[in-house]
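Before any comments, here is the structure.
Note that this complex is displayed minus one protein chain, with the remaining chains in position.
Order of writing sets the labels: A, B and C. Residues in every chain begin at 1.
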Amino acid sequence: MYYDLIRDAEALKEQLIKTRREFHRHAELGWTEMWTSCLIARRLNDMGFDQVLTGRSVCKSQARMGLPSKEELNAAYQRAQSEGADPDFLSDMKDGFTGVIGILNCGEGPTVALRFDIDALPIQETYDPNHLPNQEGFRSIHNGIMHACGHDGHITTGLGTAELLVKYRSQLHGTVKLIFQPSEEGVRGAKSIVENGHLDGVDYVLAAHIGGTPDTKISAIGTGTGLSLATVKMDVAYTGKASHAALSPHLGKNAMLAAATAVLNLYAIPRHGEGDTRINVGKLTAGSARNIVCDHAKLELEVRGSTSESNDYMEAYAQRILEHSGAMHDCSCEITLMGAARCGTNSAKLTALVADICRHKLGLSQVTLEDGAAGSEDYSYMSEHVQKHGGQSCYFSNITHCAGSFHNEHFDFNEDALINGVKAFTGIVLYLLENTTKPSF
Amino acid sequence: MYYDLIRDAEALKEQLIKTRREFHRHAELGWTEMWTSCLIARRLNDMGFDQVLTGRSVCKSQARMGLPSKEELNAAYQRAQSEGADPDFLSDMKDGFTGVIGILNCGEGPTVALRFDIDALPIQETYDPNHLPNQEGFRSIHNGIMHACGHDGHITTGLGTAELLVKYRSQLHGTVKLIFQPSEEGVRGAKSIVENGHLDGVDYVLAAHIGGTPDTKISAIGTGTGLSLATVKMDVAYTGKASHAALSPHLGKNAMLAAATAVLNLYAIPRHGEGDTRINVGKLTAGSARNIVCDHAKLELEVRGSTSESNDYMEAYAQRILEHSGAMHDCSCEITLMGAARCGTNSAKLTALVADICRHKLGLSQVTLEDGAAGSEDYSYMSEHVQKHGGQSCYFSNITHCAGSFHNEHFDFNEDALINGVKAFTGIVLYLLENTTKPSF
Amino acid sequence: MYYDLIRDAEALKEQLIKTRREFHRHAELGWTEMWTSCLIARRLNDMGFDQVLTGRSVCKSQARMGLPSKEELNAAYQRAQSEGADPDFLSDMKDGFTGVIGILNCGEGPTVALRFDIDALPIQETYDPNHLPNQEGFRSIHNGIMHACGHDGHITTGLGTAELLVKYRSQLHGTVKLIFQPSEEGVRGAKSIVENGHLDGVDYVLAAHIGGTPDTKISAIGTGTGLSLATVKMDVAYTGKASHAALSPHLGKNAMLAAATAVLNLYAIPRHGEGDTRINVGKLTAGSARNIVCDHAKLELEVRGSTSESNDYMEAYAQRILEHSGAMHDCSCEITLMGAARCGTNSAKLTALVADICRHKLGLSQVTLEDGAAGSEDYSYMSEHVQKHGGQSCYFSNITHCAGSFHNEHFDFNEDALINGVKAFTGIVLYLLENTTKPSF
Partner (left out) sequence: MYYDLIRDAEALKEQLIKTRREFHRHAELGWTEMWTSCLIARRLNDMGFDQVLTGRSVCKSQARMGLPSKEELNAAYQRAQSEGADPDFLSDMKDGFTGVIGILNCGEGPTVALRFDIDALPIQETYDPNHLPNQEGFRSIHNGIMHACGHDGHITTGLGTAELLVKYRSQLHGTVKLIFQPSEEGVRGAKSIVENGHLDGVDYVLAAHIGGTPDTKISAIGTGTGLSLATVKMDVAYTGKASHAALSPHLGKNAMLAAATAVLNLYAIPRHGEGDTRINVGKLTAGSARNIVCDHAKLELEVRGSTSESNDYMEAYAQRILEHSGAMHDCSCEITLMGAARCGTNSAKLTALVADICRHKLGLSQVTLEDGAAGSEDYSYMSEHVQKHGGQSCYFSNITHCAGSFHNEHFDFNEDALINGVKAFTGIVLYLLENTTKPSF
């Protein structure tokens, strides 16, 4: 069975590369992946998926974080339309309801969910002639937006996996959910999918990220503890009152002082004794002119924690600081939640199984990743939900040679990773749903 | 008439000096001037004042600010008793009810109030053999307490004035109130006298302070605008929670951070466009040990303003900062009012009159003081009250050669000032109450 | 003689209004008043001034503060050229050498300098149809730039005065200097004129500002103490190092912390006991993205003082704070001087004379202005220089009905002020230079 899979996956190579490049050309930011979602939905539909969810069925409206403005959403809609987004699906996506879920019902058995993230980054892609997308003509056609984190590869892997699973559906016993999640950048989208109930009853959930550097020589599946940091992203707006700085400073309400007090105290939140924490105020703009008391300030910040407790501690403390720093200077304070993730961790058994399948059944190179988490992933909302209800999760790395570094204008990856990803995901699902008595590990 | 006064005042010299030295020996801090108050009351009584108010009749209990602890008040009581304080009055003073008011009812006519402050300072008097109190054997017998601001002279001037006014009472038409006010240092006492109604119906209120430096060669009465800064004194206590700084910093509530945030923001209160302001955090003690999260902090601070508005602005802003700095770090914040004064300013007409009487009727040197206020005086509660109700106020300077500087362990003043003070106060009252048709200025 | 002057000034009315509107249409920001300067130079030249200084002769290159970027200067040059700026003068103004000085040598006698400021503000003029410039078609043709402070009127007054002084030159005994100063907004230009020596040997220097509100009903010359606050304007750039906020916050150099520390401490500079002070950080921009350690921050700030000492104190203290706040967080700190003014104060005798001439010789209404300074004027560099060398200065107010408030998009003034200004300046010069034995006040 795995021999067929290996052969079938390799046969998809040309098609996968073509698909990936199409997505790369149409890079779209979080909550505006409309052209992208339409194409995914079209393909899943055409393959014969039992259910293809789009629009409001995918993400719970109120749980979406860091939504662009109405104007930006409308502009994205116009753009998708003008670029020929499939009219059967496009209207569903109005107002930022992107993302697609494909479901394959294969009778009795466990439910396996696979998550693929689909959004791009606000990065201007390089014009460097050595950059493959320039050589091969698939540079992003959207100015200032680029798939610089490999999500174009993730989508493509998901569609390749979809195709093979449809092909092998008679061998599957259970349910498969392919979740094409919007807005992973800024950890904004996963929560709204979980809150719509899509992870309820899921026994196994998996996701992968392309990994590698310009020095990476191997192509391999990497597995490890899957630790990721919990995080909360906030935008904060202080509103005070302007006044002439020489004539009547006492009539102002000084948002500059509120912001400076907040910044210093935020970094000064005492360390947590039982979890590593982070705080960063990455951006601050305040005031209008030298001789006017500053009447507005805007901060963009994030907290993180290596445990959910330490992250919650940071969030609650930060909120207290933000509010009282404003109130102290008689300024109002508006805090907007812009993104969030939970602590992620792999289930040991499923992770061992993934390593085993990749190495022994699929003939893929397999490496063990070192401990230690530094980044955050909103996939953690999915894994936490599944694990809390007795299920298992594994987040693994699809390692290959990469050009540039992640989130860099030169980023690119070896397209062999597409095949490896399809092999791994399809192989794991096959194993888990081969028959209902398994897995006996 | 003024000739008699000049002669009579000079005849009191020996007695005034003796009296002053007695008070100097028994220097007592604010709200513990029990020995002092007993002696004042005894003397006024013996002179034949119509009313001699002591105890709770003088200061309104709840309006007294910066009261010492019960223990300190009890200790002061014991001490006064052991030093032979007059038993006819001492019991009235239990629990810090010091101060004396003597009233002379001389028929129809205006009411003139004179204020003399009676408390000493927490300063260890020098052992320098050149210091007059050491030479003449009247160094303070109370360790660490000293009349280093001349209030011993003020009391003495008040008693000398009392004696002459009793002598001339047949020439007076109206009412005289001699207010011996406790707790002027730290501006803690005047408000409680005003709130007991003692300034109601007062037409003229006056007070004086001994002034001068080691370089002062003249003895003179100085008059000017009488400007003094409004002020509020506060003690602030933050209470947090201790915790081990390495094991569980997150379980602490860090009063050190609350205090540091408060200090920086207090000084950063924006300037007032229509009044000069001041802020000072003069003392801060926080925490117990290096490796324990600080659970308590105490600040001693004051704000000032050259107008009542700017002082109120500082007080309200400071309170906001203090409370929110605590709340931000989950610490409770207790603010105790320790003293307060209003903006003082002389009534121009009365001031001109004082200058005129001193120079032309009493033959005293008279100088005009420069503009500009820097200090604060709680006499301002009295002057503000009287002026608001249509009366007039004058605060003048009894200038003479002084040794050391004010609030210094070497401070002393030329005792000639006692005679000049008696002349000035008595002369002014005589003029104002000579007959009811006056003053016609 | 003054009758002729009154009549001649009134005869200029039409021409002055036309001139003013021309300048209003071509509003130019500080150091880019190229079209404006060319027209002034042309006119002075044509009138027959003995010397007309332009370009590098006017402002000392290195002493110019708050210069726009090279690109902005070049763009302004192109614009002036395209709008027909006089080619005889334009090339002098390349690189921001604007401003014009006209000199009339009338033999032996004192030197009188008059200063007129010529720059506009970065304000978008209103499209309100009730706004006179819209009704009469002289709205600024430069988008986002507007004469909203009346300097168009000041220039026009200067040119009207020039015309009459040329006419009466036979009656003048001494030297007249008309200084058309660039970059008064932001107090950037005056210092560079003084440093080029143009105020050396000046006996009398005068300037005026249009004043008034929508409630002003009179047209009058206002005189007073002429107090203005000393000030220093600074731009501050902190440069740190970016780093990933979760992976390696310790590898960053956090310019956000430097900026926040600076802001709090700047406002917290202790008050000055002998002068009123001001501090304002009006604008702050810092950082690039939420999850990146902030590597750059820019502050725009100003300090002020009611005395030169208190302003110097603020400047020195601010610099210390700025540098050490950066160094503390291992960030470099670059401080750029953007503008400065000294304390201004009128010479009492010249001010009395101005009042007297306006009221009694020129028949203008004259009012006395209240005490108290709040704003700053870089004319103070001129007055300070002249006064230090034994000369006299007077800064007066040309009061008239104004629409909108100063620095507002609706600002406009009653053009009668143009005539009054010409009368006042011309009359004062006439009086001062009528013959060399005067003034005998």
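The rule is simple: a residue touches a chain if its C-beta (ideal position, glycine included) is under 8 Å from a C-beta of that chain, and two chains touch if they have at least 3 such contacts.
Computed from a predicted model, the values in this text were never measured in an experiment.
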If the full complex is used, which shown chains touch the chain that is missing here? A, B, C
Where C:Lys13, C:Arg79, C:His324 or C:Arg359 are the choices, the one touching the absent chain is C:His324
So one chain is hidden, and I want to know which residue out of B:Leu12, B:Val293, B:Leu350 or B:Leu433 touches that hidden chain in the complete assembly. B:Val293
Just to verify: which one of C:Ala246, C:Ala341, C:Met382 or C:Leu432 makes contact with the chain not shown? C:Ala246
Residue in contact with the excluded chain [from C:Arg271, C:Lys298 or C:His410]: C:Arg271
Which residues does chain C use to touch the chain missing from this display? 244, 246-252, 254, 257, 261, 264-265, 268, 270-274, 293, 310, 313, 320-321, 324-325, 327-330
For chain A, which residues lie in contact with the unshown chain of the complex? 264-271, 273, 276-279, 374
Mind pulling the chain B residues that touch the left-out chain? 186, 229, 231, 233, 244-249, 254, 256-257, 259-261, 263-264, 267, 278, 280-294, 297, 300-302, 304, 338, 374-376
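Just so it is clear, only the chains that are shown with their structure count from here on.
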Distance in whole angstrom between the CA centres of chain A and chain C is 55
Contacts with two or more other chains occur in chain B at residues 264-265, 268, 270-271, 273
